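Single-structure report; data block below.
A protein chain is absent from this complex, but the other protein chains hold their places.
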Amino acid sequence: MEPSEVEFLGEKKMVSIVPHFSSGIIHLISGPVGPFRANLPVKVPIWLALNLKQQQKCRILAQDWMDTENLNELIEKEKGEKLFTEMPSDHFMDEAQMLLTAGADDIPDVDNIRTAVKDIWDLRNAKLRSSVIAFVKNQGSTYAKLDHLTAMEINSIRSLLPETLNVMLQIEESGKSSTSTESQQFSSTLDTTHSQNQS
Amino acid sequence: MFCRDAVKLVAELNQTEDIKPFNEAVFRQVLEEVQSLFEENSKDVNTITEDNTAPKNTLLVRHYAMNRNKRCLLTYLFHRMRRLRQARWELGSIIPPEISKNLIKPEAQWFHNYNKSLATYMRTIGEDGLNILNDIQPPKSLYIEVRCIQDYGRLEFDGQSVMLKKNTYHLLPRSECESLIRQGYLEHVSS
């Protein structure tokens, strides 16, 4: 999965905007939005907010958690814990990217928020890296449980971790089967199995 | 040792992801090797008697070598076909001459058939058909700004027509220009 696809999923989250126009309820495939009253805040999905902002039809309001104090508290909490702490949103990173870029002139204190979010991201990433290395190293346990990971973080190890575990599984299986009485069919079939699964 | 040439073909595949010119010379050599192995085996099979079973082993060795050659040849063809299919998804229904001059006739024919199958399939989706090759990545807006980096000529869509000359900027609907961007005629610039 690519980050752009994770962002696409994150665009479904709601954000508050202040529209510069008035309109009745608009019925979209994903559900109705509105009604819109000029200068009254209303909740819309992020993708719609970005579109309206591009057409200069609204002003974007920061999410509740995008507050420098709040974020700094989160940083301290994250530093203190060995495991991951719960994030205000499953897609905090991509929401921050999108909203802070599009709404740079609407949201107060944009730079500090951006720095704080980046700090949290770096912290959690480092933790993730070391947990992955530790997990692969002690494969005495067959599973690991990591709570409170966000979508973008899960996606960052999606390219490497499952494949690594596959390799380890393959090696283990061959170890088990060679000790059993039935040996694997390697002998005269290496070049002749045309009907094997090919992908 | 047998099958050296055949492995050369496979090693050539391993070097790059491109479609190189079809290595007809080596391909033919491998086919000749298979032919000679088969002939030698046909000769030797008659020398096997109850007392002299040793030739059986030689027969086996030549047989495995023939299978190995067959595997390498098939793998060579298979991977070229896969790369050609990838080219269809990346570049559209017309392959640039740099690639098409490296194909042999059956491969070109295959590409043509694949095009037809894909088009037929796309026509059956929905009412007028759906171009599934668009929107490989989630789109962000309906219209995008592009810069033309190679002369393309006239682009017609929706009753409008635009002249795409090098270094001109245009605001075009995403669905029309996506394939041209992927082929390298246009460049997506940020607004």
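Letters A and B mark the chains as written, and numbering starts fresh at 1 in each.
By definition in this document, contacts are C-beta pairs under 8 Å (C-beta built on N, C-alpha and C of every residue); 3 or more make two chains touch, one makes a residue touch a chain.
In the analysis below, contacts and distances are computed from a predicted model.
The listed choices are "DNA replication complex GINS protein PSF3", "AP complex subunit sigma", "Protein FAM114A2" or "Ig-like domain-containing protein"; the UniProt protein name belonging to the chain that is not shown reads "DNA replication complex GINS protein PSF3".
Looking at A:4, A:22, A:39 or A:54, the residue that reaches the missing chain in the full complex is A:4.
Of the listed positions B:45, B:61 or B:119, the one in contact with the omitted chain in the full complex is B:61. The hidden chain makes contact, of the residues B:91, B:104, B:122 or B:162, with B:91. Although one chain is not drawn, its touching partners on chain A can still be listed: residues 2-4, 7, 97-98, 101, 129, 132-133, 136-137, 139, 152, 155-160, 163-164, 166-168, 170-172, 174-175, 178, 183-184, 186-191, 193-194, 196-199.
Looking at chain B, the residues touching the absent chain are 1-3, 7, 10-11, 13-14, 16-18, 40, 44, 54-55, 57-58, 60-61, 64-65, 68, 71-72, 74-75, 78-79, 86-87, 90-91, 96, 98-99, 136-138, 140, 144, 178, 181-184, 187-190.
By our rule, only the chains that are shown with their structure count from here on.
The geometric centre of chain A is 35 Å away from that of chain B, both derived from CA atoms.
The touching residues of chain A, counted against chain B in their complex, run 2, 4-5, 7-8, 50-51, 54, 188, 191-192, 194, 198.
Of all the residues in chain B, the ones that touch chain A in their complex are 64, 67-68, 70-71, 74, 78, 137-138, 140-141.
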